[in-house]
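All protein chains of the complex are present and in place, except for one that has been dropped.
For chain A:
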């Protein structure tokens, strides 16, 4: 399959083309970037909802319930579920489909498992391209479920318009939630497994914590109680997400987010260049040389600047 065939297939919503396009984007090479770049102008219509939270709180089950409910509301749904890659082997076990069987049986739902592939921050490096692709393919709502590390889930803010943070009763005290830094990124909070003991305590302490955050915006994150496996509270959750979307539109914040997304693309590209330089240095034994210089007492940052200049000169000479 070539880029043009994929591009046409994706815009037509062909599932195989969508699947193969995501593979290209996921592999992180030039052809994937080209594809995402071409599709970017067709994106921007979907609502992108991030779902995050610690492991075991029921994110996948919640995504399944959300997808089913959204289908009842005539939405087509694209799901991206990110699981961690092993830092040792690069392999991954992606098990989110197990809990999403009911929703993925519906042809109006497309679900793809992604591995984080060593990218910290909870989202696979390819997530932005993947969201762009599903958006261009015409899915009304895109649900992005991230690695539930509970820490540094900041990436998702740049891609998702509305971020749903999922908690469950009995998973550590409120200080854990502050430590994890996920309170700041949530637009809607869900206390799942609300049939469990301690749910009121969790809701109360969450409400207490949210009241501590500086009131710079006039959106107060609602707290919704759900039992995702029985679809309890899901309609209320969708209503809350829709209210947040309305808020974003009324305050012209969607454009703001697009700016931040572009900014992130720029950061990623900068990172690519850094990696390229590193690979180049290692290949030319400059790396070992640098390490030895530092061992010998050289100022590392000054040395790096020198190396950068060497690299820039070499590249401009076309080496």
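Heads up, the rule we're going with is that a residue touches a chain if its C-beta (ideal position, glycine included) is under 8 Å from a C-beta of that chain, and two chains touch if they have at least 3 such contacts; residues count from 1.
Convention: contacts and distances are computed from a predicted model.
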{"item": "Name per UniProt, for the chain absent here [options: \"Phosphate transport system permease protein PstA\", \"Integral membrane protein\", \"Methylmalonyl-CoA mutase\" or \"Stage V sporulation protein AC\"]", "value": "\"Methylmalonyl-CoA mutase\""}
{"item": "Touch criterion as defined above, residue of A:115, A:241 or A:277 at the omitted chain", "value": "A:115"}
{"item": "Selected residue (touches chain absent from view) among A:11, A:94 or A:209", "value": "A:94"}
{"item": "Footprint left on chain A by the chain that the document does not show", "value": "15-16, 19-20, 22-23, 26-27, 85-86, 89-95, 97-98, 101, 104-105, 110-113, 115, 117"}
